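With one protein chain removed, the remaining protein chains of the complex are shown where they sit.
Our next item is chain A:
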Amino acid sequence: MFDCNCGCISGPSALRKVGVCFYFVTDKRFYRERRSFLCIDGSRMIPFEQVNDDYCDCEDGSDEPGTSACPRGRFYCTNLGFRPHYIPSSRVNDGICDCCDASDEYNSHAHCQNTCWNLGQRERAYVEGQMRTLDEGLRLKQQLIEEGVLLWREKQAQLRELQQVAEDLQVKLEEHRRRKHEADRLKEQTLKALEAGNGGKGHALFSLSHLKPFAHFTKLLQFVDIGNCWCYRTTFISFQLELALLDRGHRMDLTKFQRTLWDVLTRGDTVKVRFHLCFCFLFVIFKKPKKLAIDYGTDWEFLFLNGQCYKLKVYEYTYTLCPFNQVTQRSTAGAEVSLGMWGMWTGKPKNHYSHMVYENGEPCWQGGSRSTTVTLTCGTETALRSVKEPSKCQYIMDFQTPVACQPVLKQQGIHSEL
């Protein structure tokens, strides 16, 4: 008989002959040889000879642990030397080797070899490798977390500075607004008074000369007004433009945009320029905290990925993943296509940082836009491992990095059956 954690019970002669083990040790108590057998779900009592007689009597399939007779049944592969597991009863004697110990094909035309030992060897080697990777990965992760914290502090300091500048500017802006409003009021009052006094004739001449002392101030306010408007517009436009450019996969650098703006502005009046700049600066500052608002992990361990890009060539395409920024695809022909902009973490609550999504890439011609789901897996290096497009415009990436290594994996590994 086999030396295994299970017992072999009565059944059709074919089964007895080969001495197959039908059930896991924990199930053994159900199959103690008696006069009758109670289906495990308690639904029915049958004579014990009908256990494993290749006819399904129990609704739950429990009377046929060793044959294919029950649609809901399962067969226990002992797989000595490897991992034991259950297979659906429908895979017993179907001519396909499922259990590595060949026990599922005891009465079929298939010639199955016992491969459990080899599989076990391979599995053990693999698991050992995984463990090493995990150890190394966790060590690297700790480093990165430390670096991340430093980086975070630095950025926070920067942010505070910027916010201070922004606040100052905000105050100034409010002051200008207030003064403009005052001027407007004054202007209107003056014009009303003029209209009341003069029937409109010679209005232009009079008003001009009358307002002369105010001219400089009015002009200034006009610029404020224009500047304000401009800035809101540029804020709006730049936002739109940025999105539009991103959509086409030709993301324009914000600094480049500002430089262009600078060129435009320096050609104008200095006052005008000043206001433009102040407002545009405001815009940039207001945008900045958003970047730092990204969730870089509980220990800021993912912060180091910010600003990095990882490439992988798959067939005729080169894919680039810039974490927390964007994903692109470049064909050998040269056209670059956006596969999505940073969206969010989408891992399940238990493992929140296991998946990230990049959305709103280049539109697809049947509607929707390209998006990419990145799965983070534990590894000693940070690299893009695979890219697939299972459905049109929906990409999935396997991204390996030490920071994805989880101590919990280690525990699972230790408690593995092997």
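The rule we apply is simple: a contact is a pair of C-beta atoms (placed from the backbone, for glycine too) under 8 Å apart; a residue touches a chain by one contact, two chains touch by 3 or more; residues count from 1.
One rule holds in what follows: contacts and distances are computed from a predicted model.
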| item | value |
| --- | --- |
| Chain excluded from display, named as in UniProt, from "Phospholipid-transporting ATPase", "OSTM1 protein", "3-methyl-2-oxobutanoate dehydrogenase (2-methylpropanoyl-transferring)" or "Glucosidase II alpha subunit" | "Glucosidase II alpha subunit" |
| Candidates A:Arg91, A:Lys141 or A:Lys180 - the one touching the absent chain | A:Arg91 |
| Sole residue of A:Val171, A:Met344 or A:Cys364 that reaches the chain not shown, by the stated touch rule | A:Cys364 |
| Chain A residues that touch the omitted chain in the full complex | 53-55, 57, 68-69, 71, 88-91, 94-96, 315, 364-366, 388-394 |
